[in-house]
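Would you mind keeping the following structure in view while I ask a few things?
What you see is the complex with one protein chain gone and the rest in place.
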Amino acid sequence: VKYTSGGQRNDPALKPTHADVSYGPHERNVIDLYLAESKTPTPLVLGALRGRVVLLHAFQLLCPGCVANSIPQIQRIERTFAQSDLQIIGLHTVFEHHDAMLPVTLRAFLHEYRIASPVGVDLADESSPIPVTMRRYQFRGTPSSVLIGRDGVILHQTFGAEEDLVVGARIAMALATSRGSE
Amino acid sequence: VKYTSGGQRNDPALKPTHADVSYGPHERNVIDLYLAESKTPTPLVLGALRGRVVLLHAFQLLCPGCVANSIPQIQRIERTFAQSDLQIIGLHTVFEHHDAMLPVTLRAFLHEYRIASPVGVDLADESSPIPVTMRRYQFRGTPSSVLIGRDGVILHQTFGAEEDLVVGARIAMALATSRGSE
Amino acid sequence: VKYTSGGQRNDPALKPTHADVSYGPHERNVIDLYLAESKTPTPLVLGALRGRVVLLHAFQLLCPGCVANSIPQIQRIERTFAQSDLQIIGLHTVFEHHDAMLPVTLRAFLHEYRIASPVGVDLADESSPIPVTMRRYQFRGTPSSVLIGRDGVILHQTFGAEEDLVVGARIAMALATSRGSE
Partner (left out) sequence: VKYTSGGQRNDPALKPTHADVSYGPHERNVIDLYLAESKTPTPLVLGALRGRVVLLHAFQLLCPGCVANSIPQIQRIERTFAQSDLQIIGLHTVFEHHDAMLPVTLRAFLHEYRIASPVGVDLADESSPIPVTMRRYQFRGTPSSVLIGRDGVILHQTFGAEEDLVVGARIAMALATSRGSE
């Protein structure tokens, strides 16, 4: 993906922390991440994630289903798989109420909900309310999540809530895949 | 209460819709309400509330306990007492993350969470992070709620979540009081 | 109601503790209660309940909806209205799996679920799987509940679960009725 100029956007601070990073063999296996600032930095070098299982969860802080179901589930996933090499990455995919969910709002939200894993801001698209990564992954809305295997291939993509048992089993299956099988 | 000048505040639009309205005999029985704009206007003339039971609930949209517990409870109260003359009034009492919870954020929040009853914005205080009504009622935090009887006297004030059974019983008791007993 | 002979039943111990007790003006306002034995006796003289609000809840210990919803709700009602003169009375209305739910099973159930209010066993009917009180009240199944006002008149009768807010409000309304209004 190419952005002719970040400067055309209202907030020039919103340059991707990591742009167009490839995380797999497929042409769609690129991601732009906009890391929320943090006093306790949680650096993320996507290139280094090859070989690890990645759980990407897309949400909006004003989405009732996200706040009631998927954010608490992410907190439980963080706790359950703390000893594994699972990498959880949040993606704030604002596709409505853009004025209401600014980076400063997201920062306060992450603080209040004690999300420990890194969260990026999906890049706003000047020609559409749908942000760039959301459109590329064809998310139907929020919450959405993507589970990426050690080999960079998408194992599962879903819209809406799923049961903890199913999610726990799926992540464990992905983690059980040996690195040698990449 | 006197505000030397609303104009000293950043957002001159934030004048109270109704300031210093008395709703009871006590000196503390005044309220400032800042009604969120609405396409389907829900006018509120506080003076007209004398004789009705009023449930005032204070919240912040980034307060996890409010979103998980008190907002859904307010929705259930709206439904349960829809046929009564109970007047529910929300109060957005921002005492932290002020930059993150702007009126535009509140408006989107109310839309997403389908709050039907009117919600005011507590007046920011230039000399303190605690807004004016919150300080006056001495709320310890959010969520807080105040139940006001038909005679304008505070029947109950609480901080934190309470069980539905208790809340339902208390509101019903207040409603059962005849208007003649004011 | 007349039972030709308690002796015709398998368990002659199952005579009603209180039979045909009138609790209101209507011909249907009679109840048979079979109190579960208890080491800490909870005496119940139905005639003395006139003037009090009575919540009668019918359940079966093997009814999943009863165990998941109505029994915990009864526990919350016991707690919430502990200071009121509400009288809660359980009724074990076995209409299926009769062999599986003996008095000894009920006794263990009440112990494990810490039901503090008295519970009677609905009288089995020799000619029908539906026990006597259940048929008389025309309960459609379990859980069912009946709220009886201070004057002995049924205020509300319901089948299935209801929201705590609704139940709390209804009981409070009944309690708010003065004894003088009987």
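Every chain is named by a letter (A, B and C) in the order it is written, and numbering of its residues begins at 1.
One rule holds in what follows: contacts are C-beta pairs under 8 Å (C-beta built on N, C-alpha and C of every residue); 3 or more make two chains touch, one makes a residue touch a chain.
Predicted, not measured: the structure shown is a model, and the values here were computed from it.
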item: Displayed chains contacted by the hidden chain, counting the whole assembly; value: A, C
item: Touch residues of subunit A, complete complex, unshown partner; value: 73, 76-77, 80-81, 163-173, 175-176
item: Residues of subunit C in contact with the chain not shown; value: 61-64, 67-68, 96-97, 99-102, 104-105, 107-109, 111-113
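By our rule, only the chains that are shown with their structure count from here on.
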item: Computed distance of Cα centres, subunit B from subunit A, in Å; value: 36
item: Gap in Å, rounded to a whole number, between the CA centres of subunit C and subunit B; value: 41
item: Rounded Å distance, subunit A centre to subunit C centre (Cα mean); value: 54
item: Shared interface positions of subunit C, touching two or more other chains; value: none
